[in-house]
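Complex shown without one protein chain; remaining protein chains in place.
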Amino acid sequence: MQFAGSHILSISQFERADVEQLFTVADAMRPYAHRERITRVLNGAILGSMFFEPSTRTRISFGSAFNLLGGEVRETTGFEHSAIAKGESLYDTARVLSGYSDIIVMRHPDDGSVSEFAAASRVPVINGGDGANEHPSQALLDLYTIRSELAGRQRALDGLRIAMVGDLRFGRTVHSLSKLLSLFQGLRISLVSPEALSMPEAVVETLREAGHEVLETDVLETGIADVDIVYSTRIQEERFASPEEADLYRGRFRLNQSVYTANCEPNTVIMHPLPRDSREGARELDIDLNDNPNLAIFRQSDNGVLVRMALFVLILDVADQVDQHSVPVNWYTERRF
Amino acid sequence: MQFAGSHILSISQFERADVEQLFTVADAMRPYAHRERITRVLNGAILGSMFFEPSTRTRISFGSAFNLLGGEVRETTGFEHSAIAKGESLYDTARVLSGYSDIIVMRHPDDGSVSEFAAASRVPVINGGDGANEHPSQALLDLYTIRSELAGRQRALDGLRIAMVGDLRFGRTVHSLSKLLSLFQGLRISLVSPEALSMPEAVVETLREAGHEVLETDVLETGIADVDIVYSTRIQEERFASPEEADLYRGRFRLNQSVYTANCEPNTVIMHPLPRDSREGARELDIDLNDNPNLAIFRQSDNGVLVRMALFVLILDVADQVDQHSVPVNWYTERRF
Partner (left out) sequence: MQFAGSHILSISQFERADVEQLFTVADAMRPYAHRERITRVLNGAILGSMFFEPSTRTRISFGSAFNLLGGEVRETTGFEHSAIAKGESLYDTARVLSGYSDIIVMRHPDDGSVSEFAAASRVPVINGGDGANEHPSQALLDLYTIRSELAGRQRALDGLRIAMVGDLRFGRTVHSLSKLLSLFQGLRISLVSPEALSMPEAVVETLREAGHEVLETDVLETGIADVDIVYSTRIQEERFASPEEADLYRGRFRLNQSVYTANCEPNTVIMHPLPRDSREGARELDIDLNDNPNLAIFRQSDNGVLVRMALFVLILDVADQVDQHSVPVNWYTERRF
């Protein structure tokens, strides 16, 4: 893929070399995200942050990433888009809004809407989530996190053993992540879900065609043994025939410290796309895991900033200028834990 | 008019020389809006963007214009203004908010509210639309667009032939544009509307007193023949006695490529204040015009940024400093079509 000037609409655009290039640039963003230095490489650039559906963390993550590069953010948060209500087409919206910024990130409730918008946009567009369809930066930050966590264990993505747990049928993130995993070699993938929420056959096929070993189970303990990563997702009550059936599965898929200790390898990494449901009765990842150093869910959301910075500098073609526009940070930057 | 430090509340403030000065400055903003150079002339300045009624495109257009000059934007988008709900007067709101910024753009649903606010503000206020009353930057960008499109045809504003089409009775934009057109000489103006939605007599009088030729008709084909510009506006169903009457007029006022080819001169420019209604059954400007190079509606919205930049630099008195605070752009700036 040629990043410069491209739209980022789907994880299917990415070859293995693209992912590796992106992750190398994301690594180079660490000193800026960790506030050792600041860079002003995008001083004067404007991000159009067009969220026609609310998503605070995705929106702020993209916006902060752009600010960390020195750019400005103009924003809409979806509750006010009167023009669409007045019958404006996505074509018109795109032609108009793309006159106001250098690059756009867009979230929209309708499948395919971001691609339709991008086709009419005069500036590059990043898909920040379009309904049940795609959310490519989430899949990329998930894979980047797996790579980072494994690197600390002297392991690489090839040969990865991963369990995906929960609602694998409707969960957009596990579908996209699976597509990315198909770019690598020799993986062993446990799919742990109630049968009613199992991974779509097409996704399983893609993984098998890539040469990966795939195990499907509805027993949590079986699925999470002998893996490097447990990727947990929410089980939503409304997906089941009855509350009783939902209760049954919730209880059986809850990962807490004692289940972890009894079944996982000592340094198995725990991930989750967030938000996790911490209400009594939900808790697919129990809060008693909060002190477990292998709980990587907040490193994962931090990595979102790095990956989004990398997307911006590659699309706007300034990756090799980031350092030369940088200076040390002059304010208090000590972080708690 | 003395721009420095002034409020911009109404199109009536503008003499011909003011309009010409503004447009000369707007022309000088092109390299910045087109991303050939960036300027930081307003580095450190703050725009208070106070939208007590939603209007995404006007809000983002003003905000981007200010960012393009190097300034910051603090914003409110109307859904949260609890203070007004608690009985705060516009006087108090203005005194407080004008302590937070260097210049304010304000939109408000009530006629006259922006003037009332401006009277109490300690910093310059630009009217971003107050109910059915005024929206001066829209009229200015419309006129600037007419001037720009004509310039490509070696024509000037004096002697312009223009048709205004649609709801001329309730359309704020055509009233304001008519006032501006009265500043120029020797125009021929076709007013094309259903009789129930015809241009208010006072506006027609103003145009005639300025020495312009005014033709009123409810036949689209007659009105759009022999003109340089067709300025189309929405016809809203709720304005009519019955849906049947609305249907009748909608059908008769729809401009599409075949009506254009049959009736317009070969390079008649098509304008519209946007948003246009692209739903089946509406389409005052059909989407089959999208490939017509004379469709100027997106150049028109782009021009909004130039005109708003010009207003900011004139009001804040930095027009002659813009270039000296500029540097080339260092990121990818190729635009699609």
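Letters A and B mark the chains as written, and numbering starts fresh at 1 in each.
The rule is short, and it goes like this: contacts are C-beta pairs under 8 Å (C-beta built on N, C-alpha and C of every residue); 3 or more make two chains touch, one makes a residue touch a chain.
Because the structure is predicted, anything quoted here is derived from the model rather than measured.
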| item | value |
| --- | --- |
| Touch with the omitted chain, as defined above, among A:Ser6, A:Gln21 or A:Ser64 | A:Ser64 |
| Touch criterion as defined above, residue of B:Glu15, B:Glu36 or B:Asp92 at the omitted chain | B:Asp92 |
| Listed residues B:Ala4, B:Ala17, B:Ala262 or B:Val327, member touching the removed chain | B:Ala4 |
| Listed residues B:Ile46, B:Leu150, B:Leu183 or B:Ile287, member touching the removed chain | B:Ile46 |
| Interface with the unshown chain - residue positions in chain A | 35, 38, 40, 54-57, 59-61, 63-64, 67-68, 70, 72-73, 77-79, 234, 274-279, 282, 287, 290, 297-298, 301-302, 305, 329-337 |
| Positions on chain B contacted by the hidden chain, ascending | 4-5, 41-46, 48, 72, 74, 76-77, 79-83, 86-89, 91-92, 95-97, 99-102, 121-123, 315-318, 321 |
